[in-house]
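What follows is a single structure, written as structure tokens, with notes after it.
Every protein chain of the complex appears in place save one, which is left out.
Read from first to last, the chains carry the letters A and B; within each, the first residue is number 1.
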Amino acid sequence: MSEHSTYVPGTAVEKWLDDRLPVVRFAKEHLMDFPTPKNLNYWWTFGAILVMCLGVQIVTGIILAMHYVPNVALAFDSVEHIRRDISGGRVIQATHAVGASMFFVALYIHMFRGLFYGSYKAPREILWILGVVIFLLTTATAFMGYILPWGQMSFWGATVISNIFSAIPLVGDSIKQLVLGGFAVGNPTLNRFFSLHYLLPFIIAAVVALHIWALHVPGNNNPIGVDVKDSRDTVPFHPYYTMKDLFGMVLFMIPFAWFVFFAPDILGHPDNYIMANSQVTPSHIVPEWYLLPFYTILRAIDFNILFIDSKLGGVIAMGGAMACLLVVPWLDTSKVRSGVFRPMFRWFYGLFVINFIALMYLGAQEAAEPYTTLAKVCTAFYFLYFLVILPVLSRIETPKPLPTSISESVLGNKAHA
Amino acid sequence: MIGAGNMNMHKLIIAAAALVAGLAMAPVAQAAEAGPHPERQAWSFGGIFGTYDTNQLQRGFQVFREVCSSCHSAHLLAFRNLMDEGGPEFSEAQVRALALEYEVNDATADGGRRPAVPADRWPSPFASDQEARDANGGALPPDFSVLAKARGVKDPFPTWIFNYFTAYQEGGPDYIHALLNGYHEEVPEDAPHSSDGTPFQLPEGKHYNDYFPGHAIGMAPPLADGVVDYAEAENGTAVPETLEQYSTDVAAFMMWVAEPHLVSRKQTGFAVLIFLVLFAGLMYGTKRKIWAGIEH
Partner (left out) sequence: MHSYGETDLSTQAEHSSTNRRDFLYIATGAVGAVGAAAVVWPLINQLNPDASTLALASIQYNIAPIEEGQSVTITWRGLPVFVRHRTPKEIEEAKAVPMADLKDPETDEARTKPGHEQWLIMIANCTHLGCIPVGQSGDFDGWFCPCHGSHYDSAGRIRRGPAPKNLVVPPYEFLSDTLVQIG
């Protein structure tokens, strides 16, 4: 990966270091000189924003772990102790809790950007799959983190989700007991979730490193999806994109700070201010908003399919929904990457976004009509989009003519403006 | 700057928002036991500029101490909190004297009990949850520590979206205020019928409340006009000794118990937001300068 290297060690010390461990050379190549398409729009800043989100969660999380007690008798009060007695604890705790939501806002935007601009297509399949892995790991981390305050939603969320394992035929109950460390959610569960919640972010960080590595092999996709032809199409990452990304981060921090300081609990649920009680279920269990689309798909299967009962069916559907993301590079075989030049795709993509938001909305509603029917319709469309619409569109759609290069497209835009 | 693809995304997002709006307007199956919607009160601590009213918190504390605390605990409230800035702001001498009126458990003290000091937490009226249930007809009086945040109001669409922009966080006190004013001596005519159509049956020992889920609440009406004597303010103005006033004051106090750092949190928030807006402006300027020579 040294083809872009322009690094010349200035001093004898730098030369000495460069011969042994070329970190400076590596940083210069990948963080400064890396040729980046010059037409990236602001949707592309969410990668950097996500790195920031991960950093914020790790730093605030390490601090919270200094004061938190993973014990069913003490966990709830220890979180309140952080809010009440630790210097700045209210804000640090709120940053971590709101930060989880902001992380998913950025994550979904980043993924939907990739889905629209065809960033998953060759030669970026591995890059995309690593991204899906990060999404799944983040979901697991967030889910386990939500257990830790040991409120009613924590407890019942853990109970409901851990029952997913019991849907597995034959060994389901054994696996559930293995995961929980008991017959129901309890102290062993809380302890191991705390341990894993602390571990997983570092694994996520490692996968992020691979994700960026996989990005730096083919280089960035871009809004027109046309490959970089020559150096006129690119600018060095620094200072152009470092500055643009930093600006994006600061903008992103404004709504982040709004929630942290003015409405820290608005994204949570009041029931989580009631300590966990295994004898009383809250009247309406809702997962955190970012899990809702998949939760809706899980709930939508309320009927048996042949020999598969509804419970296992729901779990399979939810797993399938995530698996669709993994294989999308091979479902959408259109040679044109960017949705900008795909007149039919754009409409279906729009419907898909709306459908996804609808799935999210439906997950928060009670299991009653008309929501249950709508949930089935939206679930069906979700799968239809990946399994039928994308493959068929790839065959029948006539794309608009592509610009020959990024430079040409940029100049064309200027002419229109 | 904004490419064709970008425009397309904007349109899509607007379309998505419109569809969600449509979905949300769909007829909502009203749960049978849902009562009237608690009315929003004009809380001093509401909105992004709100701060606690020290006098109101002191009155609310008086109501809590003289009425509520005989059944409800508040085990995370320390006596010292009562002198914290942004709270009721009693003097240290007042708090120390107040603490001495209470006894707390201390394994190292003679007989296991000793007078409280400011560092101690508010002693619970019952030794255990079971004892509390036994003394209250089987119903557990909930702890007050975070109760104001553990209760909320479910707003219909689109109000809950506006709440994100108005930072409405006062559902808890609104509900508590409504609950304290929502008692009926007898089951009202318009009480919801049960699912099989029979009229509302109030179980023995329960009380009818408009706002309590299911309407049958174990707690007897705790407040009534005149039950707490408010001291006259220094300037001679008297605060009305009414149920309405008591319930507002105690709900405000409960919000403070649940969120004691609300005032300093918002103050920091203003500094942070002003900084971020300013910094974003500078960043934008810098970014523009750097990109000035590049066609993109």
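Quick note on the criterion: contacts are C-beta pairs under 8 Å (C-beta built on N, C-alpha and C of every residue); 3 or more make two chains touch, one makes a residue touch a chain.
A quick note: this is a predicted structure, and the numbers were derived from the prediction, not measured.
Peer 1: Would you mind spotting which of B:A97, B:I161, B:L278 or B:I294 touches the chain that isn't drawn?
Peer 2: Among B:A97, B:I161, B:L278 or B:I294, only B:L278 touches the chain that is not shown.
Peer 1: Using the touch definition up top, pick the residue from A:P37, A:G89, A:P201 or A:P264 that touches the left-out chain.
Peer 2: Final answer for the missing-chain contact: A:G89.
Peer 1: In the complete assembly, which of B:R65, B:R80, B:R133 or B:H184 touches the absent chain?
Peer 2: Hidden-chain contact among the options goes to B:R80.
Peer 1: Name, in rising order, the residues on chain A that touch the hidden chain in the full complex.
Peer 2: Where chain A meets the chain not shown: residues 59, 63, 66-67, 81, 84-89, 91-92.
Peer 1: Considering the whole complex, not just the chains shown, which residues of chain B touch the missing one?
Peer 2: Counting over the whole complex, chain B touches the hidden chain at residues 78, 80, 108, 117-119, 275, 278-279, 282-283, 285-286, 289.
Assume only the chains that are shown with their structure count from here on.
Peer 1: Under the stated contact criterion, what part of chain A meets chain B in this complex?
Peer 2: 38-39, 41-43, 77, 80, 83-84, 90-91, 94, 116-117, 223-224, 235, 239-240, 243-244, 246-247, 250-251, 253-254, 257-266, 270-271, 273-274, 283, 338-340, 346, 349-350, 353-354, 357-358, 361-362, 366, 368-370, 374, 407, 409-411, 413-414
Peer 1: So in the complex, which bits of chain B are touching chain A?
Peer 2: Chain B residues touching chain A: 1-6, 8-9, 11-13, 15-17, 19-20, 23-24, 26-27, 29, 31, 48, 76, 81, 142, 145-147, 149-152, 163-164, 167-169, 171-172, 213, 258, 260-261, 265-266, 268-270, 272-273, 276-277, 279-280, 283-284, 286-287, 290-291, 294-296.
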